[in-house]
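Below is one structure; the comments refer to it alone.
Missing here: one protein chain of the complex. Every other protein chain is in place.
Showing subunit A:
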Amino acid sequence: MAAASSSDSDSGRAESNEASSKWLDAHYDPMANIHTFSSCLALADLHGDGEYKLVVGDLGPGGQHPRLKVLKGPTVLTESPLPALPAAAATFLMEQHEPRTPALALASGPCVYVYKNLRPYFKFSLPQLPPNPLEQDLWNQAKEDRIDPLTLKEMLEGIREKAEVPLSVQSLRFLQLELSEMEAFVSQHKSRSIKRQTVITTMTTLKKNLADEDAVSCLVLGTENKELLVLDPEAFTILAKMSLPSVPVFLEVSGQFDVEFRLAAACRNGNVYILRRDSKHPKYCIELSAQPVGLVRVHKVLVVGSTQESLHGFTHKGRKLWTVQMPASILTMNLLEQRSRGLQAVMAGLANGEVRIYHDKALLNVIRTPDAVTSLCFGRYGREDNTLIITTRGGGLIIKILKRTAVFVEAGGVVGPPPAQAMKLSVPRKTRLYVDQTLREREAGTAMHRTFQTDLHLLRLRAARAYVRALESSLNPVSVTAREPLKLHAVVQGLGPTFKLTLHLQNTSAARPILGLLVCFLYNEVLYALPRAFFKVPLLVPGLIYPLETFVESLSDKGISDIIKVLVLREGQSAPLLSAHINMPVSEGLAAA
């Protein structure tokens, strides 16, 4: 470890200020290829030689190649493939005999694999769940061919609708089948007894009857069918079974099984349930209104991290004590216990690459890591009492040792005014010109005001005049007369010398169609030629937009453009209903023409 610390500390130095840091950077390997959760990390003296090893239930990159890894110092000691993804790892003492080497338990799927001396020792499988008797009955009938597949399907669907006990996979699969496939499926599967199997979601240990450090412990399992099981450490029989309203995700236990214990289970429905020894059902319930991401007990306080980027402290009766906001979302949590100083604190690994250590509400320390932290574990490693194991999202492994002189002091974090208070306000500066203008306004304010008012009135007058003129001569493209409410919109396309002119004419009246309209183009005949300068408009149905297309040939080769006037007229009237002036573009196709 010492050698490693000298060679690897360079990379770690960037993140933590070496001199003031409470931690020694023992090891950092960004390519350690360890992908795991805090629940799959365990530290234990597996060989009884006083050298603590790190047990990692590794999910493998992308959850593809699960492996059991045992690390000694910075190197992997042994590595063996696992049959399925590990959900949790724990070390515990199975019996009183010497040598007192702890066993390793690995929960995976429906089984717990127990190792002693790193050799396979025992496999515990969860008992099968009792199948629904009605379902069982139906399949028995199918076996004897007393029921046809269609009736079977109907009956099974009926069970699914109402029954308390869910159907087995076999039945569910059957219900998905098409009519043609049913027969084959039934004949293939009818002889098999239906089964319901559940899986382990979480696991922890609970002292059996002594509170000592090295006392025999039971395994506590949380299962997918919303149950908690306590296993006997020697016989692996189920000592106790408790049911929860939801699936447990994290467990936290205190006390001894034979005396009195408290079990806190954070569940998938966002609640934390607290059970006691003699309760088959939860005694207290903490509703978080968000998903819990970690559950740690510090002395008598339950610390829950929630997806709302906050840590909450609760009493063991479920009363809320405090809340601390985090700067980023919490990814994992674990307990930090510095036995020599009697300190217990919560570590929270955050998405922004920080590990924050809290004692109740007080922030004790922040460790910055180069990547988002996926799992944390603190304890004795090798021969060093206070070691922190961190794994990061990219598969990196960081080992830090707490300096022996380090003392965590409360209020080491942010207290006092927030740093932003010391920053200057960015008040926009004003220029010399502004000041000059201000002075001028003071001197000649009245004159400025009068000039402005006069100009404003003139502007309004001109606008009004122009508007009246437009209305009088129907120069505007929208006609609002009661008889012919029309809207005209013209588009010119092309580069020239030939352009396409499209008039979009719309009858905006609610119900009345318009008949007998004419369109007339007025243009300079020297510059432009149109195939038809005058044509009739078809009947205009209200609401529809009629595109009327015509081609315009530019005759001039001097690059001049002109205005084409479009007039919409009513048959028999000389004054146009509306008109539009089209600014023709300059023909760019002269060379080609």
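Observations
Keep this in mind: contacts are C-beta pairs under 8 Å (C-beta built on N, C-alpha and C of every residue); 3 or more make two chains touch, one makes a residue touch a chain; residues count from 1.
Methods note: contacts and distances are computed from a predicted model.
A single chain of the complex does not appear, and UniProt lists its protein name as "BBSome complex member BBS4", one of "BBSome complex member BBS4", "SKP1 component POZ domain-containing protein", "COMM domain-containing protein 6" or "adenine phosphoribosyltransferase". When the full complex is taken into account, the listed residue touching the unshown chain is A:Arg173, out of A:Arg146, A:Arg173, A:Arg341 or A:Lys500.
When the missing chain is restored to the complex, the residue among A:Gly48, A:Pro127, A:Gly445 or A:Pro513 that touches it is A:Gly445.
Note on the undisplayed chain: of the listed residues A:Thr75, A:Ser340, A:Ser426 or A:Ser574, the one touching it is A:Ser426. Among A:Ser21, A:Thr101 or A:Thr202, only A:Thr202 touches the chain left out of the display. Of the options A:Asn269, A:Gln338 or A:Asn352, the residue whose C-beta touches the omitted chain is A:Asn269. Checked against the full complex, the candidates A:Gln136, A:Gln291 or A:Gln344 give a single residue touching the omitted chain, namely A:Gln291. The chain not displayed touches subunit A at residues 37, 59, 62-63, 80-85, 87, 109-111, 113, 115, 120, 122-123, 125, 160-162, 164, 166, 169-170, 172-173, 176, 188-189, 192, 197-202, 224, 247, 249, 268-269, 287, 289, 291-293, 307, 320, 322-323, 325, 329, 331-332, 351, 374, 417-418, 420-430, 434-435, 438, 441-442, 445-446, 448-450, 452.
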